[in-house]
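Take a look at this one; I'll ask things after.
Missing here: one protein chain of the complex. Every other protein chain is in place.
Chain nomenclature is as follows: A, B and C, assigned in order of appearance, with residue numbering initiated at 1 for each chain independently.
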């Protein structure tokens, strides 16, 4: 079965630069340069119709090739393609949680700025607090919420929930889904001492929202160093 | 009309690397690496004779192609080229304000160093204060002022006005123009919690002035962290 | 003899991108970008069967070519290839210490984050203390120890011993080997005011462990700046 799944190369071989298999590899090379997928950390997944394309676990993300990708049948959750010698990403149920809420692409980053933000919020505001910031232009890079037209405004408060990390990545699923339900407008969830999950309706939105958030997390850490408050 | 405008590909297709359409794409790739156009933020515009070339709104700037560009007829302000499915940049009236004052190229960056400088000036010197620094060699990378020959000297004070941000980018136009009138020698205007607009007589001057200013903003933030004053 | 050794080009010329001679050059270009081999600092070595491939001393690591590499016969420790006009790396005995303990690849970095961590540990915890950190997701990028299956868990404490620097790099060998014996599970040893040695069963593991550790060292320095403790 796994062998058979391994043969479905037509699912991931394409000359089209916009094919999900090519996009995932290109994004991961970019994310490596941004410090989001250091070591073998982080990951990316794209949903195209009923196919979900997934970067595998434990690979050097900047070297990844389309042939390294897993493909899942979204309705049945069966693997249509399963490269031998590679393991599916432990993030898979977390990516699925985003797809179940309408996402077309989900990005998981280990960015140090995300990790530092979760630590600062915990110490300064408590374990139950969200990361909140307002009156920063880049907030306008983040959508208003699922199914809502347009993006947040400059005077809006960007609110990103934070969940506690667990020993095993797949065990984050329950609290991630709970946070998604509690904050239905959020396009990202921070994971304490770990990183961030960011998603969007499509690759363009997931990627640009992930960039805008990382910019905001970095700015927030630098503001903290300089004694500047996050909210006016 | 929009469709007709969309067909004027001859305005943006050229083998000449110095053609404005090619230059804007090359600059935006460079600015992405510098962290100036994260997400879909920032932008660039070039005036060549009566044509104004504009990066569109909401695109990934490092992936931008000449075919994504808008072209405006400067005398009439009518679009000569308007790519369907893309929106003109909300920065357009701000870029025009610079062109109206003799600029040949205008760059809008969301650099975090610019944002942090506006926050430090506000807290330490007040809302009406300009960013001011002197006795830094890189100041010599900035021109003396419109129509004035040569650049600032090492002992000169570099003075960059700061305007308050607004909910909508186009609403910055009035205060930007007011600052341009009040500080006619400035080649840049900082926007609080947002970024900076930098311009110059041509692409070379706008780009090198934008780089020199970003260098100075970063240095100023690091000096602040180390307790070093901006003026001697 | 040296001339004869110099002629064994077949040992280092290959069209296979996975050949150790090509991998060392590719890794060093990457490490240059990461700031690990600035100047001519740092180095990398790979063991393949009975051959040990070594970057030479004193070369610009980002410009290195396969023809610059030394090849050592592991059982006899004789040079099979010795480029004239180049000197063997002073790290050679240190790399051998890792190979003698089962490593397939060893990386030596001068990363500033490693250096700063050794200084902070010395001042805050004393000369005999290890660098210790826990509850950071990236810790899961580091193996449990030689011959042990799997990687450290999120709640495990990552412990990296620190040895004192010496005037001559080869004089580190004794204390490095002593630390390896005292901490048999460590895949890395920090050298005070100098950098870090990281190894792994193969190139993939050495490289990803080196990246994960550098990420953790950088995060630890930033946490220190923000007053956040390394252990919960």
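Following the convention adopted for this analysis, a residue touches a chain if its C-beta (ideal position, glycine included) is under 8 Å from a C-beta of that chain, and two chains touch if they have at least 3 such contacts.
Keep in mind that this is a model prediction, so the values were computed, not measured.
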>> By the document's own contact criterion, which visible chains does the hidden chain reach in the full complex?
In response: B, C
> If the hidden chain were put back, which of B:42, B:141 or B:161 would touch it?
Replying inline: B:141
> Residues on chain C that touch the omitted chain in the whole complex?
Replying inline: 35, 38-41, 60, 110, 112, 115-116, 119-120, 123, 165-167, 191, 193-195, 221, 224-225
> Which positions on chain B touch the chain that was left off?
Replying inline: 135-138, 141, 153-155, 204, 207-209, 211-212, 214-215, 218-219, 222-223, 225-226, 228
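Throughout what follows, only the chains that are shown with their structure count from here on.
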>> Between chain B and chain C, how many steps is the shortest route if every step has to go to a touching chain?
In response: 2
> Which chain lies the greatest distance away from chain C when centres are computed from Cα atoms alone?
Replying inline: B
>> Could you classify the chain A-chain B contact as same or different, where same means more than half of all interface residue numbers appear on both copies?
In response: different
>> Nearest whole angstrom, what separates the Cα centre of chain B from the Cα centre of chain C?
In response: 44
> When the centre of a chain is set as the mean of its C-alpha atoms, what distance in Å lies between chain A and chain B?
Replying inline: 31
>> By the touch rule stated above, which residues of chain B touch at least two different other chains?
In response: none
